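A single protein chain has been omitted from the complex, and every remaining protein chain is retained in its original position.
Then we have chain A:
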Amino acid sequence: MRPFSYTRARTLDDAAQLTHDDTALAIAGGTNLLDLMKLQVETPETLADINRIGFGGIEDTDDGGLSIGALASNTETAVHPRVRSDYPVLARAILAGATQQLRNKATTGGNLCQRTRCFYFTNIDQPCNKREPGSGCGAIDGIAKLHAVLGTSDQCIATYPGDMAVALSALDAQVEIAKPGGDTRTVPVRDFHCLPGDTPWRENVLEEGELITAVALPAPVGGTQIYRKVRERSSYAFALVSVAAVVEIEHGKFTRADLAFGGLAHKPWHDPRIGEALIGKVPSEDLFDKAADILLEDARGFGENDFKIPLARRTLHAVLQNATEAAA
């Protein structure tokens, strides 16, 4: 690790001031950041430890929803009684990711800001437009098994690797952000992460000095919640494809179909047209195919990851089939 100075922030203001500088980074759980610092992918001059500024609680909101503090650990969220009963897709997504040791340290805010696991990004000997703008993308003609098939650019085909945010996207959660100076803003999880475009180094909408303070879940809805993760081994592996589904079927027809997909893009993928195509329709193989056609309309493989396109179709089918069976 490169030398850095370490400071403990005591308040949110403290933290905002300490990180309002592009050579400084906030550290919470540290499981991703310290890994990248050891690899010299991240080389901050200052680390601001934000673990003691509050924002770790999980609390009911006035509208019947739930606010999950930015510093709540992934474990605290997954085992929270209301998350287990009202938002099972979120508990399932978290439990499907990483290991217990990592989930015990990983935080809500940190997990949303998790960096890609692209081999070219984490290896400083390799070209990577995300890590070193203008150096090229090694993955486009290289090792691309884990890479994106949706929303890619000629600059970057990396994926957002997390599971939690995929469930948050299906649940239409809101990210609460504190700006330097005391103002706040709220961004839907669905708009929090960016596509790579011409600025692959920009992974989310956070500006310098801004910090996530909480994620707010809307009041719970009925129906079935499913998180289906397909991976190369049954535990401790990133998703090749994952589907988070919040689905309601009444009188034999879809009345709600909020779907989000992991492993396919630089962000948890949510396409409102899929829900629109399903709602009001009777579940059938043909209908599931239509939903998959919409999802994969612009999908493009890069050789090693071509398999993700049919895999996403089959996983979506399986999830919609399971949801239909659960409603029967």
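In the analysis below, a residue touches a chain if its C-beta (ideal position, glycine included) is under 8 Å from a C-beta of that chain, and two chains touch if they have at least 3 such contacts; residues count from 1.
Everything that follows uses one rule, which is that contacts and distances are computed from a predicted model.
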| item | value |
| --- | --- |
| Protein name as given in UniProt for the chain not displayed, "CheW-like domain-containing protein", "ABC-type quaternary amine transporter", "Nitrogen fixation protein NifT" or "2Fe-2S iron-sulfur cluster binding domain-containing protein" | "2Fe-2S iron-sulfur cluster binding domain-containing protein" |
| Residue, one of A:T23, A:Q40 or A:Q100, that touches the chain absent here | A:Q100 |
| Touch criterion as defined above, residue of A:D21, A:D49, A:D191 or A:D271 at the omitted chain | A:D49 |
| Hidden-chain contact residue, picked from the options A:H20, A:R84 or A:R256 | A:R84 |
| For chain A, residues in touch with the removed chain | 1, 3-6, 8, 27, 30-31, 34-35, 38, 47, 49, 51, 75, 78-79, 84-85, 88, 91-92, 95-96, 98-102, 104-105, 234-236 |
